[in-house]
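In this view, the complex is presented without one of its protein chains, the others remaining in place.
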Amino acid sequence: MFTAEMARQWIKESAKKIESHKEQLTDLDQALGDGDHGLNMTRGFKAAVEQLPEETDEPGKVLKTVGTSLLSKIGGASGPLYGTLFMKAGSQLEGTTVQLSDLSSGLRVGVEGMKKRGKAEREEKTMIDLLEPVIEIMEEKGNELTADQLIDKAKEALEHVKEYEAKKGRAAYYKEKSKGKQDAGAQSSYYLIESLASVLEMDGEA
Amino acid sequence: MFTAEMARQWIKESAKKIESHKEQLTDLDQALGDGDHGLNMTRGFKAAVEQLPEETDEPGKVLKTVGTSLLSKIGGASGPLYGTLFMKAGSQLEGTTVQLSDLSSGLRVGVEGMKKRGKAEREEKTMIDLLEPVIEIMEEKGNELTADQLIDKAKEALEHVKEYEAKKGRAAYYKEKSKGKQDAGAQSSYYLIESLASVLEMDGEA
Amino acid sequence: MVGLVLVSHSPDISKGLKKMLDEAQPKVTVLDAGGTDEGEMGTSAMKIQTAIEKADNGDGVVILVDFGSSVMNAEMAIDFIEDAHSVKIADAPFIEGAYSAVMEAGFGKSLDDVVESAVQAKDTKKVQ
Partner (left out) sequence: MVGLVLVSHSPDISKGLKKMLDEAQPKVTVLDAGGTDEGEMGTSAMKIQTAIEKADNGDGVVILVDFGSSVMNAEMAIDFIEDAHSVKIADAPFIEGAYSAVMEAGFGKSLDDVVESAVQAKDTKKVQ
């Protein structure tokens, strides 16, 4: 099960993690971009938490609202990208009864929207390189998915994305020089997945 | 003879004529450009008059200083263009004894510099279409040049430039639609020639 | 008459560009949609959407973008709009494309012609 309350917890946990890694995200974006990813993400997730619909039982509605908050509060590329991810995923999830397998279908639609929005493919050193492998393991494991599987896959993806050459966004100007440096967006996506894992774990324990 | 005093009179007379036709130049530039030619020229010639070297007997020095004033005070295309005309013409005129034929050689060097600066040729609907035919008649008539010959040629050129299609500057965006409309820069050049003629005339009478 | 929307990361850039375009073609509706909602460096899909709606006089709207999130947020704004087929993003240099576009728009040209003129601004040589 993936409840509206879990969706809210996911976003609150993400906001905390991002806030506490604000400087790291800034530094990564400074090295390969314009240095605002920490600020962008903190501002976006702060707004997302403030605007979380606390009343609804529908996780889709929660995620859709999150997408709108991110889109309107993040002035950088991560705004339309994460905005699309959450809006599309949220629109895909119907009603109050959502299984983990439904969540993975939702996120699949979300990440496909993100790829279209960014005209990006895998291995171009973006958030997509973190999210899509994780969504694949979710699709593979379905309702049996565990928090550890999520974390392991996210860690593995994070190692890979570091080695890619950037082909999209500001980092693309660095060409081969981008290899060996972490992508700011992949790093923030990692925190989103870590947060999702912690919510699943708490649910498993409950 | 073309004395330093005549050069100063030329510029003072030009400044007056331009000031009194400021609105016309503005309107012409509004129709085919950005509408600042009246302001540009008024500001430039005001500065040129203020900065006129009143002491020197060398007409070349006068014109060179005028070029610098125009260049530094006119923010539009006419700044580097008229600036080049006067600076190059002035540099060409040596000493205190300058004949009309020397003035025409100076202006020839000036207009060639202008063409290079604007990457412009004849019949592209610019100030060059006014100035070059006039310089040709000066070259042809040499020291026998009269004020009437200058005015007649300038009037004839002004009629022609109106019919050309603009190929340079902002007016070029109007393509065929520029035909039949007067070019602001050609019009201001006309006033410069009219002023030169009036100075020659006064000199003839004196 | 086709309207224009200017989307640059820097609000100063789109502001200055609008001023320049207004001088060249005062009768064309040009909307400055640069910067974030807070007027900072960045772009905003909502700001762009509002600008598109204001710029549309019935003959369509051309959006000029600088890069990156400008393009993405312009596309999102178009997704939010009903009559999306009358809104086009020009694949054109921001300043140079906008200048060409405002001229053609002022001449009463069609949406496609205005876009085309912006795209062709790429090919104008500045130095030999």
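The chains carry the letters A, B and C, assigned in the order they are written, with residues numbered from 1 in each.
Quick note on the criterion: contacts are C-beta pairs under 8 Å (C-beta built on N, C-alpha and C of every residue); 3 or more make two chains touch, one makes a residue touch a chain.
All values derive from a computational prediction rather than experimental measurement.
S.K.: Could you tell me which displayed chains border the chain that was left out of the figure?
M.R.: Contacts of the omitted chain with visible chains: A, B, C.
S.K.: Among C:V71, C:V87, C:A101 or C:V114, single out the residue that touches the unshown chain.
M.R.: C:V71
S.K.: Please identify which residue in A:E5, A:E19 or A:D34 touches the non-displayed chain.
M.R.: Final answer for the missing-chain contact: A:D34.
S.K.: Contacts of chain C with the missing chain: which residues?
M.R.: Touching the chain left out of view, chain C contributes residues 8-13, 15-17, 19-20, 23, 41, 65-67, 71, 75, 89-96, 99, 122, 124-127.
S.K.: Can you name the residues of chain A that touch the chain not displayed here?
M.R.: 33-36, 119, 170, 173-174, 177
S.K.: Using the touch rule from the top, list residues of chain B that touch the missing partner.
M.R.: 34, 36, 40, 71-72, 74-77, 79-81, 83-84, 117-118, 169-170
Heads up, the rule we're going with is that only the chains that are shown with their structure count from here on.
S.K.: Could you work out how far the Cα centre of chain A sits from that of chain B, in whole Å?
M.R.: Going by mean C-alpha positions, chain A sits 65 Å from chain B.
S.K.: Distance-wise, how many Å sit between the C-alpha centres of chain B and chain C, to the nearest whole number?
M.R.: 38
S.K.: Counting only residues that touch at least two other chains, what does the list for chain B look like?
M.R.: Chain B, residues with two or more chain partners: not present.
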